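Every protein chain but one is kept in place in this view of the complex.
Note that the chains take the letters A and B in the order they are written out, and that residue 1 is the start of every chain.
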Amino acid sequence: MERRDFIKISALSGVMATLEGCRSAEKQLIRFVPEEELIPGIATIKPSVCTVCSAGCGLLVRVMQGEAEVVRHGQQGLIKMGLAKKLEGNPQHPVNQGKLCARGQASLQLLYHPDRITHPIKRIGPRGSGEFQAISWDDALKEVSAHLGTLQASGSANSLAFLSRPLSGQRGELITKFLKTYGAPPPGWYQPFDEAVLRQANLLSFGHAALPTFDLASADYVICFGADFLGTWNSPVAQSIGYGEMRQGRPGRRAKLVQIEARMSQTGANADEWIACRPGMEGVLALGIAHIILAEKLAPQGAGSRPGPLIAGWQEGLPGYAPEAVEKQTGVSAVVIKRLAHELTQSGSAVAMIGGPPLAHTNGLFNALAVNALESLVDKQSVLSFTPQVGDAAPVQASLAALHGLSAQPPQMLLLYEANPVFSAPPSARVREALAKIPYIVSFGSFIDETSAQADLILPDHAALESWVDNVAESGSSRAVASLAPPAVLPLHDTRPMADVLLGLGRQLGGEVAKALPWATYDAMLRAAFVPLRTRPGSIDVKTDDDFWDAAQTQGGWWSSTSTTPPGAAVKRAPLSAASPEFAGAAADFPFYFLPYVSQSFGDGSLAHLPWLQELPDVLTSAMWSSWVEINPKTGDRLGIKQGDLVEIASQQGTVRAAAVLSPGIAPDMVAMPVGQGHENFTRFASGRGANPLSILAPLTEQETGSLAWAATRVKIARAGGPEQARLVLFAGGMSGFPHEEQPR
Amino acid sequence: MAHKWGMVVDLDRCTGCEACVVACHAENNIPTAGEDQAARGRAKHWIRVERYWEGDFPNPRVRFQPVLCQQCDEAPCEPVCPTYASYHTPEGLNSQVYNRCIGTRFCANACPYNVRFFNFYNPEWDKPLQLQLNPDVSVRSVGVMEKCTFCVQRIKAAEIQAEAEKRELKDGEFTTACAQSCASKALIFGDLNDSTSEVARLASSNRGTKLLGELGTKPNVTYLERGTWEDANHG
Partner (left out) sequence: MRMLRGWRRGLLVVLVCACAWGVVGIVFPRRATRASGAAGYVTPGVFTPAHPSAFAAVKDFVDIHPEHPVQPIAYTHKVHLAKGLPCTFCHVGVDQGPEARIPGVTVCMSCHQSIATDRPEIKKIAAYQARGEEIPWVRVYNYSESAHVRFNHAPHIRAGVDCAACHSDLTKQTTAERKIDLNMGFCINCHTQKKVSIDCETCHY
């Protein structure tokens, strides 16, 4: 090549290289003046309240300065602001005493989630298309106000509906008051795994329509029928604290845990003795044990005399529950039943509890009343009690009733808050069809999910850490607990707290609504509710209301002085006879019991969009980012299903497909699937991932409460493909078969 | 006396809830691998809960075992590192110095506990998830090995604070993220050289064992055996 050519070629390449380089320069972002004074590198600790489950644990939020990309007055820029870095339990809080569960820790990702709705959006495409357009708060609120005004003016105020997850504390009060003074029916409280059966049973057996509280730290013997009390049931952190103490917190005294269930749960994994019982027969088993205790007079005189008679045959000594008969029905041997009866009554302090799948049968209430009767027979030291309440207890209502209302009489306008029934309700509830009949739907959600995707307008709520939060603990403490916290961080996006929006709409409406809700902002309403607690003996001892309000905010709430509310008198009513659980699907066609279960990772499915939880290895199988179905290895052998194969599970209602996990912890005639995956539309992390077991549940309900009997579905299963199609991801090590080896010390 | 950081894991208290796993992710800027990388075995759980199944239905048994870096006195990962990125600190920690690490991965190979995790790619956080990142902890980039540090950032912060206040560190004044979240108090962290500390008391329990102790790694994590009901009655 000649020099000239070489120079030409080099020059050409050089010019092209430079041009390439020019294109990639980044735009300088404007830096806004911070809205708060923070010293970088130094953390401030602020109280908050965890809203992820009903336990209502107290939080401490570690806030540090950082730089966030925000939009202010339509301009994009950077701002130095306090950022929430870590959540810890609040050591002062009576429920969780400084501890926090996996889902509570992960809830931090709700605040900085990449798919949060950052400003109000209005639907522009057909319903469910996901086509939304930005709209200003002013315009959005004008539109909602107009709808509300028109509805009220035209005499159709009773055609407004509000569907929300059950809310304790003042948010529930606010919504209830708003609807009442507006002239609308009461709010529909919906959650997929409601505890209506247990609350009703506790009302009948003990006079308290509430979830139970257990002082496990004082127990010597715990017999638990199906409740995953160390995992997800009731107040798991408080219960885990008590569990640790009952195991190794008292030198020389270690409690025994007996778990009775058809599928090994996380709690069952920790039991000293795990007893497999036929599904739906847990009540019969409890009464079998009670029969022995009564027959051999192993309990003190008068024990069980109050809740006992709620069971037919109790006064006669439960003649239908002799051990041999119970063995036939439950599959638990008579020898074991007798031994349990003796162990329970010989131990210093015993408690019997029930929760989860045994209540999710058509005879769930009977099972609960039976275990409650056994509990009162054996609990000599009041391990069971009820958390004193602040204000009135919420009424017992089965969640399905809220959905039936929507279908039976479609309202003209629906307000949605923290509920996703399109995903979590059984197909028989026909939620999608019901929503299609409602002309105007407004959601306060922070994320697009299956239900909020059907909305016409979305007014995104603040994240919990950006809001005033409050909660009244229903269980988990011997003190009355009213948690409270101001926002821990300033809002990141152009969102507004639902409570303030509702108060604003009330003011616009005027009349009775404005009168009943005179507060400009939610914290004013909270203050009005909290300040009367000053005169009750409790954790804050000050002279003025202002001081009380300040102290409550700093502490994370108010709690009463220690007291216990023991179980009260049973309600007098006709004794209930045993009823066998009914299942949907003939055993010949659908040979397997189907158990959807609440997992540590996703709760009831509402947390599947958090990446930390998707990546959390499932407690019992180590699966991540996946959906799976637990199948007994012998069943797998028989049907030619190997670990990781794709399996099709079919009920009368529909089919789902998931990867098979062979587990010795499940009966050969049962299969189980975790709840939470199978979202068709729920952020980038959960959309199109796995399968939703709730979508094939039968419409059977508990006889008396009408609560969904989610353990009453039968299915058939068949291999549908190999591991490449199933895509099961297990964390390294998986479910190892090697026993724990003991090493020389 | 110099501190010697250690931990006790009480297997009788551990419920397998994995609060420790998420707490660790949140505290230590551990990147989320995502489905594809997790399927390749690259999920980084500095502390993990192992589950061991025995027996068949209707008598299955599960045992949970939290496993984290054992901070071994005779750590096999230390002599194999060609750049001294893995070394033993005077306070008994096995420290990973990210800027020295050149990614040979000999240390992960040598570690019998499988507690070392390599950054095979540059981690990414979909904005604004990165706002949660802990400013007290390094964000590791590609080619660097990482593992449990016993929350060294917390140890350092507590030591600096104690020095500023001209006093000794108190037992229980601070703890690791995993132990702080553990509801059943299965994880106890502290100074093994402080004879009054809870970790020193529990580490000498007759229920104590060491994980893979026969390899001679001399771990500073002591596991307390899970009990049986009969134990309580017979003392």
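The working rule: a residue touches a chain if its C-beta (ideal position, glycine included) is under 8 Å from a C-beta of that chain, and two chains touch if they have at least 3 such contacts.
Please read all numbers here as calculations on a predicted model, not as lab measurements.
Only one residue from A:41, A:155, A:302 or A:640 touches the chain missing from this view: A:41. Touching the missing chain, out of A:31, A:515 or A:638, is residue A:31. Interface residues of chain B with the unshown chain, by the touch rule above, are 87, 89-90, 93, 95, 97-100, 122-127, 129-130, 136, 138-142, 149, 152-153, 156, 160, 163-164.
Counting the whole complex, the residues of chain A in touch with the unshown chain are 1-2, 5, 9-10, 12-14, 16-17, 20-21, 23-24, 26, 28, 30-34, 39-42, 69, 72, 80, 114-115, 130, 681, 683-685, 687-689.
As a convention for this text, only the chains that are shown with their structure count from here on.
Spacing of chain A relative to chain B, judged by their CA centroids, is 29 angstrom.
Chain contact summary for the complex, chain A toward chain B: residues 41, 64, 66, 68-69, 83-89, 96, 98-106, 108-109, 111-114, 230-231, 236-237, 240-241, 243-244, 247-249, 252-256, 264, 266-270, 272-276, 331, 492, 600, 611-617, 619-622, 624-626, 632-634, 663-668, 684, 689, 727, 729, 731-733, 735-740, 742-745.
Looking at the complex, you find that chain B touches chain A at residues 10-13, 15-19, 21-23, 25-27, 32-35, 38-39, 41, 43, 45, 48-65, 114, 126-135, 177, 180-186, 208-214, 224-229, 231-232, 235.
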